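Note that one protein chain is taken out, while the other chains of the complex remain in position.
Per-chain residue numbering starts at 1, and chain names A and B are given in the order in which the chains are listed.
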Amino acid sequence: MQISDVIIELFRGNVPASLSLKQWSDTIRVLRYQQCLARIGWRLKHLGVDISTLPQYVQNHFKNAEIIARKQFHQVHYEAAELQKLLQPYATHLLFLKGAAYSLTENACVGSGRTYSDIDLLVDRNSITVIEKELAVHGFFAEDLDEYDQKYYREWSHEIPPLRHGSRGTVLDVHHNLLPIISGRAPDINMFFQHIQATQDGYSVFKPAAMFLHSTIHLFLNEEIKHGFRDLTDLYLIIEQYQSDAFWRELVELAISTNFAVELCLALRYTNKILGQAIPASVTEELQRFLPSKVALSYLDFIFLRILKPTHPVFGNWQDNLAQLLLLVRGHYLKMPLTILIKHLLWKSGRQITTALLGSSFFDKVEDEAKQKQ
Amino acid sequence: MKFKIYNHQFTDGSGTVLFNVDSGETLVLSLPVKALIEQLNDPESEIYQYQGIDDILTLLQQENFNRLSSKMNGI
Partner (left out) sequence: MAFECRYLHLPPFCFEIRTDLPSVLTNIQLIYADAIQHSSKYTDYFLTIKSGSGLRKFIRPQVRFLADQQEPFKPINSDCGFALLEWGMNWCVATQEMRFVIVHAAVLEKDGKAVLFPAPPGSGKSTLTAWLAFNGWRLLSDEMALIQPGTQTVVPFVRPICLKNNSITLAKTWFPTARFSSIAKNTHKGDVIHLSPPTLSWQQSSVPAQIVAIVFPKYDKDQTLTITQLNQAQSFSALAENAFNFSLGGQAGFETIVQLVEKAQCFEASYNSVAELAEFLSEDVLPYANI
């Protein structure tokens, strides 16, 4: 059995009989790479699987991942409280997005066992400058990017680069829309602002339908998908927990009105094909007209049926590599106008050549913290 | 969400340690919490000259003073 299939079975709560220790070993390796170790550990328990029947070695790694995830969960709550206190006066809207939102929404299954590296915030565009200043005063500075990347962020994307807290190491991504303006796909953000809810602790997050759509947009319009399987399971878990007539209605309406119906089709298609999520017939019918052509679909299937499965470079094949490359091209194409795209990609491949000639550490500016600690 | 601050009085009476579970911040004090509360309740106390007083106050802000001191009264 392929490791990616083992993992999909585990997500469904089925422990394949007679898995060798070597297969478990590979499974743990891929799960760790996909940042899904804690999620699968949680999922098995949630579905009533008795973890104590698994090999001790497997239990150990699930335990490690669980502790790390729990710590991140607490950390995010702590950070959110600090950020809310700090930034509330300056923003009409202050929303937590993606991973942070999952963890801050009480009892959200999608937040269990979830790990992530950045905290994503959505604020009003006209507050961004004052917010960046305020964050700087409290120790958040733009990560050490070279001039080119900074320019990319500020001038081309109209975004600010990720901000890192000096001593805590937390990385903050502050956005004013769900996509960069230059992509031409950035929605009227006010439409999304109609779908906000307050968590028990008073944080603003998207309601489930909007949360689902945002994750969909993020997944299908990115040039780089680092944790495709994890992101797919996010989508699955949101549907599983929150689906209702109201949920589906809100989701379809919002997707159509903000011009993301195609992406929604893809999201539902792959949660169904890969993870077996049932989609109501009425929803499929309503979205039928937005489904890409057969030819386009086979191209997209080639990419996404590979990228969204739990893959790992060591276990991949040439098709997986091709899928990655096609994704890169597609993602960039979707986000940037062609002329800018060519310049951007040329520079990136220029860097690749330099990296190949002189080694990848040529671009590193920062002294390695880990080594200093030793 | 209430932030949990654990406090522990060392069995040899040498002091107290406060630990914020969420942020991982730890503060070791060479005096029992009861004494600390008494000092903090006295505006003239020398403790306010202490360099690290801000850290202590920040850590304790998240927990109610009175609740903390009433818990300690039993020890």
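Things to note:
Assume a residue touches a chain if its C-beta (ideal position, glycine included) is under 8 Å from a C-beta of that chain, and two chains touch if they have at least 3 such contacts.
Owing to the predicted nature of the structure, the values given are computational and were not obtained by experimental measurement.
Although one chain is not drawn, the whole complex shows that of A:63, A:138, A:154 or A:273 it is A:63 that touches it. In the full complex, subunit B touches the hidden chain at residues 4, 6, 8, 10-12, 14-17, 19, 21, 24-26, 28-30. Mapped onto subunit A, the footprint of the missing chain covers residues 20-22, 24-25, 28-29, 32-33, 55, 57, 60-61, 63-64, 67-68, 70-71, 74, 312-313, 355-361, 364, 368, 370-372, 374.
Everything below uses one rule, namely that only the chains that are shown with their structure count from here on.
Centroids built from CA atoms put subunit B at 40 Å from subunit A.
By the touch criterion stated above, subunit A contacts subunit B in their complex at residues 74-75, 77-78, 81, 201.
Residue ranges of subunit B in contact with subunit A, taken from their complex: 1, 3, 21-23.
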